[in-house]
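Here's the structure, in structure tokens; my notes come after.
Missing here is one protein chain; the remaining ones are kept as they sit in the complex.
Note that the chains take the letters A and B in the order they are written out, and that residue 1 is the start of every chain.
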Amino acid sequence: MPSTPGVPHQALDPPQVALSSLPPWLWALVAVMASALLNAAIGPVAIPPGIVVRILLSRLPHAWIEPSWPATFTTILYQIRLPHTALMALCGMALGGSGAAYQGLFRNPLADPYIIGVASGAGFGAVAAMAAGWPETALGLAAIPLAAFVGALITVLFVYNLARVGRAISVTTLILAGVAAGSFLSALTSLILLITTHELRRAILWLLGGFQVGGWEPSLVMLPYLTIGLALLALLGRPINVLQYGDEQATQLGLNVERIKTAVIVAASLVAATAVSFSGIIAFVGLVVPHLVRLMWGPDYRRLIPLATLGGGTVLLMADIVARVALAPRDLPVGIVTSLIGAPFFLWLLHRARERKFDG
Amino acid sequence: MTTLRLIEVALGYEGRSVLRQVSLEVRGGEVLALVGPNGVGKSTLINAACGLLPVLAGQVLVDGDDLSRMSPPERARLVAVVPQGTSLPPAFTAFDVVLSGRTPYLGWLDRVGKADEQASLMAMARTGTFDLARRRVGELSGGERQRVLIARALAQSAPVLLLDEPTAHLDLRHQDNVLSMVRALAVERGMAVMMSLHDLNLVARFADRVVLLSDGGVRSIGLPQHVLTPDELASVYGVKMLVLAHPVHHWPVVLPG
Partner (left out) sequence: MLSVPRSRLAWMAMILLLGLSLAACSGTSRGATPEALGIVVNDGLGRELTLAAPARRIVSLAPSNTEILFSIGAGGQVVGRDELSDYPAEAFNVTSVGSVYGTINLEAIVALDPDLVLLSELNPAEQIAALENAGLTTYLVPNPLDFEDLYANLSTIGQLAGHKEEATALTAALRQRVASIEAQVVGTSPVRVYYEVDGSNPLAPWTTGRGTFQDYLVARSGGVNVVSELDGWAQISLEKLIELDPQVIVFGAGPYVPTTVESLASRDGWQDITALAKGAIYAIDTNWIDRPGPRLVDAYEAMARAIHPEAFE
């Protein structure tokens, strides 16, 4: 038996040479933190980046920084910008991670976090809540993300049960049922919008850009769901690799295929539903980021899911900057930016992929 | 020594019966060939023998343990399959593919360990695929892919090995390589090997015994020279056959008559 200690390590690296000798996760982490800083530094009131850094550092214990800036800057940064940055980072990470997981589950590079009905269910829930006047009840504005969340999960549950025949889960039926449910709910949503005209603008703003009340609450509420869901998805990376061989081979290799599929659906839907409830329907992040990561760092889902998670955060943070700067002082809904930029970018990716004759 | 045993097994899909009353046994160290006309149910039998397809009647036992009572990981530790057609994700490397053979030993939360890597590397060395480790399977030839899949099955460290038409898309040279390797592995590791073949001339060279399937059941089981007689073959395949002795090696050579 040959024993070349060097080989195993190299064999585990993807054939695609990494961008440098630094590990990918470090790149991804640096990218997301840099874009978060940039996101927090940019806004309608010009705060010089140096001051932003000083304000952030001054909160550390044993800080020796004398406040040389107006108190309103601190308020703006901590009460307005950082909560929004956190929300965008979390939603982006949710979309990237769940998008990668769905692409693994469906073995289909066109899968995105909304494919089995999360978006249409959430949209319907939110618009129905607005039309029914729930925000004016004791539930308050929280009724909207709550209704969106519940709507999303009920839809996924419905689609999942449709696709389950006995104990087997057919991914084809999942997609078809998801598309059908999506059409139905979209039509219902449009109907509601047509009838309750006074909520039209508010509903459209929510669908495109989510829950805009600011504050740390949305991020804090999202955190437990996202932590659990994304951690689970990251751990499922290796089983998802085995899923790529198809149900038959995966079973023959000893994977409990139905349990793994169920786990992926539950975790990815939970994560996607949480994000959509607060961010509205942001397209293309969940579709494109996993592709980008695959191009750079290969198809191994143990790596792909965590990196797509971080990558999704980076991409959404940058898109949010564009959304707030492009038509300043108006805020564009970030969903519009991701579609306007994401679609041509996706076409370019497809073009490149055709040339390389490889599907990740 | 491990034994794979099928007892009065009936197989089918959605009420349509494919095979009935199949009883056979494969012992560790021996190679059993499955032959018969296309569509008779060779692949179905392989799928049942690994527990993937539930049997309609009868039992599939490995060393006396019923496969239908086991979870997929338990089954996979006993039976490894080299499937036909091999749709492999083209972007995975050969090493990734072989490593996936270690799946039955890894729980949800387990990471791939040194032992797993070692087992995979040794399997690749034994199958002559070591140099392919870093290459993507999409770039490999049919013969190379087949050997990678055999390496994967070896990495599974299962005592029973099933192969579904292992030579279907291979040219002559690779057919010989693959089958002699399988034969050698059976002897070396005491594996019970069952493989379906469509080329009757490979049977005598590489199998110890052969099962002839026809008309939804087992027609005969035994040594190649006893099962592959002109009358039996004419009756099963509907074509007159000549069975001659190879001039040099004296094994049966089957030609259309």
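Please note the rule applied: a contact is a pair of C-beta atoms (placed from the backbone, for glycine too) under 8 Å apart; a residue touches a chain by one contact, two chains touch by 3 or more.
All values reported here derive from a predicted model rather than from experimental measurement.
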* Given the contact definition stated above, which residue among A:Pro23, A:Gly50, A:Pro67 or A:Gly140 touches the chain not shown here? -> A:Gly140
* Structure fact -> From A:Val213, A:Leu295, A:Val322 or A:Ile341, the answer for touching the chain not displayed is A:Val213
* Which listed residue (A:Asn108, A:Thr262 or A:Ser339) would be found touching the missing chain in the intact complex? -> A:Thr262
* Asked: What is the set of chain A residues that contact the non-displayed chain in the whole complex?
  -> 43-45, 70-73, 75-76, 79-81, 83, 135-136, 138-143, 145-146, 149-150, 153, 157, 202, 211-217, 221, 224-225, 232, 259, 262-263, 266, 329-331
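By definition in this document, only the chains that are shown with their structure count from here on.
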* How big is the gap, in whole Å, between where the Cα atoms of chain A centre and where those of chain B centre? -> 44
* Structure fact -> In the complex, the residues of chain B that touch chain A are 47, 50, 52, 71-77, 79-81, 83, 87-93, 95-96, 100-101, 103-104, 106, 108-109, 111-112, 117, 121-122, 125, 130, 133-136, 138, 152, 156
* Structure fact -> Given the complex, residues on chain A that touch chain B span 1-2, 7-8, 10-15, 107, 235-236, 238-239, 241-242, 244-246, 248-249, 251-257, 260, 263, 294, 298-300, 358-360
